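Supplied in structure tokens, the structure appears directly below.
Every protein chain but one is kept in place in this view of the complex.
Then we have chain A:
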């Protein structure tokens, strides 16, 4: 039996009013990305909508990458966290359009990534210059701009591998898409 199944108060206790939606958002602030456990799903901007539908909370998320293996895990984490907070049978669904962009990562998320040693995405995703691939990335360790790309792909699909030529440390760069 899952935590939320004991709770049947949604129909009586919760109206789905603004206060409940706000509480749900608070819960979501605490649901962390499994690959980068310092940023929340809210920081990443993958939560697209929170609403009340037919007496249940409904959360709409969008995947970061088509093949991101963390997508199902994140959906389960969101459901579990909401159930623990007292929402009975929250529903999580996926939406592809509009496609996720790193532009949706908020300021807090960017700072948290940097503090964790991952350089946040540089610039806007709408640039055609993406194809030429020339991006100046700042080292998250020492702040130097003298860095070079080691590989277009890092430990996960969303990151590239860089090296700082000043402090000589390698680091992950959260790619701009």
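Here, contacts are C-beta pairs under 8 Å (C-beta built on N, C-alpha and C of every residue); 3 or more make two chains touch, one makes a residue touch a chain; residues count from 1.
Criterion: contacts and distances are computed from a predicted model.
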item: Protein name, per the UniProt record, of whichever chain is missing from view ("Fe-S cluster assembly protein SufD", "Probable sugar-binding periplasmic protein", "Cph1 family holin" or "1,2-phenylacetyl-CoA epoxidase, subunit C"); value: "1,2-phenylacetyl-CoA epoxidase, subunit C"
item: Among A:21, A:68, A:122 or A:142, residue touching the chain not depicted; value: A:68
item: Among A:22, A:76, A:124 or A:155, residue touching the chain not depicted; value: A:155
item: Residues in chain A touching the chain absent from view; value: 63, 65-69, 96-101, 125, 130-131, 133, 150-157, 161, 175, 177
